[in-house]
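What you see is the complex with one protein chain gone and the rest in place.
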Amino acid sequence: MEMHDILKTIYQEVKPLASKGEVADYIPQLSFISPDKLAISVHNVDGSCYEVGDSDTPFSIQSISKVFGYTLAFKVLGPDIWKRLDKEPSGNSFNSLVQLEYERGIPRNPFINAGAIVIADIILSHYPNPQQTLLDFVRGITNEPSIRYNHDVATSEKLTGYRNTALAYLMKSFKNIHNSVEDVLDFYFLQCSLEMSSKNLSKSFLYLANHGIVPSTNEQILTVSQSKRISALMLTCGLYNESGDFAYRVGMPAKSGVGGGVVAIIPKKLSICVWSPPLNRFGNSLAGIEALEKFTTYTGDSIF
Amino acid sequence: MEMHDILKTIYQEVKPLASKGEVADYIPQLSFISPDKLAISVHNVDGSCYEVGDSDTPFSIQSISKVFGYTLAFKVLGPDIWKRLDKEPSGNSFNSLVQLEYERGIPRNPFINAGAIVIADIILSHYPNPQQTLLDFVRGITNEPSIRYNHDVATSEKLTGYRNTALAYLMKSFKNIHNSVEDVLDFYFLQCSLEMSSKNLSKSFLYLANHGIVPSTNEQILTVSQSKRISALMLTCGLYNESGDFAYRVGMPAKSGVGGGVVAIIPKKLSICVWSPPLNRFGNSLAGIEALEKFTTYTGDSIF
Amino acid sequence: MEMHDILKTIYQEVKPLASKGEVADYIPQLSFISPDKLAISVHNVDGSCYEVGDSDTPFSIQSISKVFGYTLAFKVLGPDIWKRLDKEPSGNSFNSLVQLEYERGIPRNPFINAGAIVIADIILSHYPNPQQTLLDFVRGITNEPSIRYNHDVATSEKLTGYRNTALAYLMKSFKNIHNSVEDVLDFYFLQCSLEMSSKNLSKSFLYLANHGIVPSTNEQILTVSQSKRISALMLTCGLYNESGDFAYRVGMPAKSGVGGGVVAIIPKKLSICVWSPPLNRFGNSLAGIEALEKFTTYTGDSIF
Partner (left out) sequence: MEMHDILKTIYQEVKPLASKGEVADYIPQLSFISPDKLAISVHNVDGSCYEVGDSDTPFSIQSISKVFGYTLAFKVLGPDIWKRLDKEPSGNSFNSLVQLEYERGIPRNPFINAGAIVIADIILSHYPNPQQTLLDFVRGITNEPSIRYNHDVATSEKLTGYRNTALAYLMKSFKNIHNSVEDVLDFYFLQCSLEMSSKNLSKSFLYLANHGIVPSTNEQILTVSQSKRISALMLTCGLYNESGDFAYRVGMPAKSGVGGGVVAIIPKKLSICVWSPPLNRFGNSLAGIEALEKFTTYTGDSIF
């Protein structure tokens, strides 16, 4: 079966699943999305790409943005980043304070909320204009200047993000937040509010699929080793408390967001994004996970 | 032995202990206190009183103020107060977030920080001018118009109170804080900044020793039943994670603060306050606990 | 109202409550008890006694026996007992392993299961014939030679007591059980299987109500101080995770068991036992708790 046919088949098969999940509603702006949206986009490192469904519709990438934030922080700090957080799976729900308290303010990994807030703090300390830097970075790796933040979503999340505020203050009490909590959360929520289409999101992860280099421009974002290490983090920690199950069933480094997006890669080969807003009980796109499992089954590709 | 001799004996015996503890230093204003201060004051419900040492020097009563806050909230809400918090000992260190997360934002009791913050929220919702109301209440039961807040201490605590801020936001995320976190914490830290002398603090607890009625004025603050119940709460939850040990060794309902004060009562009989700033590892006045243990030993009085 | 009338009134009022609880059924032998059994017995330290209902029917005292075990261990070890366990309320359900693991095998207090198992281990190490010693002790303080163990209940509990076995092995792994787990549990379950009537159970607690001395024989079991301290432990830890609520509503040192018994004391005055098998959600006798709350309300007596 050719790639385009595989995507069409998967599209048909997972389309009915959307009705079994729940669209995130803790932010009004997220709940307005039609649950019927569905998109699958694939970019190969050789430049070819395939897509089905609503692949040009921008959506809120939410936690997927943590990969971009981590990339920026890792570029400036290198291995010193591990003085501020750990790289182990969390073993608890994605925003639990328990582990954070027992481990004295050191988050388990950069892809849980606490970890991404520390990453935001690092970015604020090391980039003079972090909001523009992040936006330029994402626009650069996709060659898509229209990508933007959704300030309404960011504001809305900030107004209701009491638990994230609690996480930030707890880490501040352990001296693991250096800037003001207000500034850090402003940047964190803005980062989460990035809106991109499935096509652009798939394209944006090519530097990770391609061992650190953007294929279209040959720009080196990370070293081979750094790129592999982000892949490893995505594999062990990318899907909240469903990471082990996803590695088991699907076998690709991936990152999801509560906007219904999931991006995954096969190293040296391709990047794939699926978008379907309704979520399963772990907060991951229900149809998205199924689509990726079918993808590795139909193509026979996985990292294992 | 007469009461005054008992107090003098205890004073001599515990005086050397102060050097074994540590004055709280997380707030600069608290760390400036001389560790050598020591006062013991007793008020009997019959009006007689006894004192030794620095019993006229005002100090920061800190968590002891939680008893006053709880009294005000209990007066307006009655048993409905238990929809917002529980009345069980906490079994963990006094400001742990773990239990609060597992119990979905319902604090274990009104004398841990989380509970006192909920109490502050209740007071803000039910009294139009809570700061003045609390001050008037404490001045009234002591007939001491000079009692005041220390705004520097309150401001200082607010600036460094990241963990309490985290507690408040966590409860807000569980919808157990109704006012803005900022307003609630402003009031909470102001309440903690109350300054009173050992003599006045001992006098102020007479309404609890006297089953709800201020002996000097016959003003009824609480019903007999309500007063007994606050005593029970003090016994099981008044000294953080040392409450069981204190009940065991001393056997009096009591409340302590990190300013080095401890107040205890014998129902229908007396109220006693000890002040010595250096704290033991549980955050309670080291010499204060010892003095109270000696007091029950020498007088033979306890509730058991 | 006279004592006998008070007890009759309470009996009538709480009789209907039994239908709202659940008889413990994890041991077949316990589930065979009629849920309609109800007894109230009071012994004054002056020798007078009162009773209503099924006060001569023996029942399984279960966890109430922990007070007798603790008394025997405390007599031989004295304050050294606190090297093996703590005296703080547990803050979690009565048989949780979590706290025990975090606190490295040191149980929170002698009245949770883990603590009572350590007590059993201490008794085994210090008494050559512990089973007979315990039986003789209980028979002695009641002058009732017919009190006996129920070996069927003990065997049944041992066969299904997997969680208690887990607790014991966990403490063994922390070197806080010195004898073999098998021997310790054999004694522990035998102790729990003691059968006594409400009348005898009430009588047996008189040495605690009377500051360490059995009133009828003047035998000194404990010193005044030791006796007060057991009372303090009962107040803060005697009713599992309902201890704070019970202190608050009732205000008496007490101990309950899943057989439906509750015993409480007023120091220097009386001992009272209520027996009603159906339990509330905390594992305490539903009608028993209510009866004791009414008792302090009608008599005006409590420790506060």
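Should a chain be cited, it is by its letter among A, B and C, assigned in written order, with residues numbered from 1 in that chain.
One rule holds in what follows: contacts are C-beta pairs under 8 Å (C-beta built on N, C-alpha and C of every residue); 3 or more make two chains touch, one makes a residue touch a chain.
The model shown is predicted, which means the values in this text are computed figures rather than measured ones.
Looking at the complete complex, one finds that the omitted chain is in touch with A, C. Which of A:T236, A:S256 or A:S276 touches the hidden chain is settled by the complete complex: it is A:T236. For the options A:K15, A:R148 or A:K228, the residue in contact with the chain missing from this view is A:K228.
Where chain C meets the missing chain, the touching residues are 96-98, 101-102, 162-163, 165-170, 172-173, 181.
The set of chain A residues touching the chain not shown comprises 86-92, 99, 108-109, 227-229, 231-233, 235-237, 241-245, 247-249, 251, 253, 267, 302-304.
Note that only the chains that are shown with their structure count from here on.
Common partners of chain A and chain B, by the touch rule above, are absent.
Distance between Cα centroids is largest for the pairing of chain A with C. Centre-to-centre separation between chain A and chain B, using Cα means, comes to 48 Å. In this assembly, the C-alpha centroid of chain A lies 55 Å from the C-alpha centroid of chain C.
Taking each chain's centre as the mean of its C-alpha atoms, chain B lies 32 Å from chain C.
Residues of chain C in contact with two or more other chains: none.
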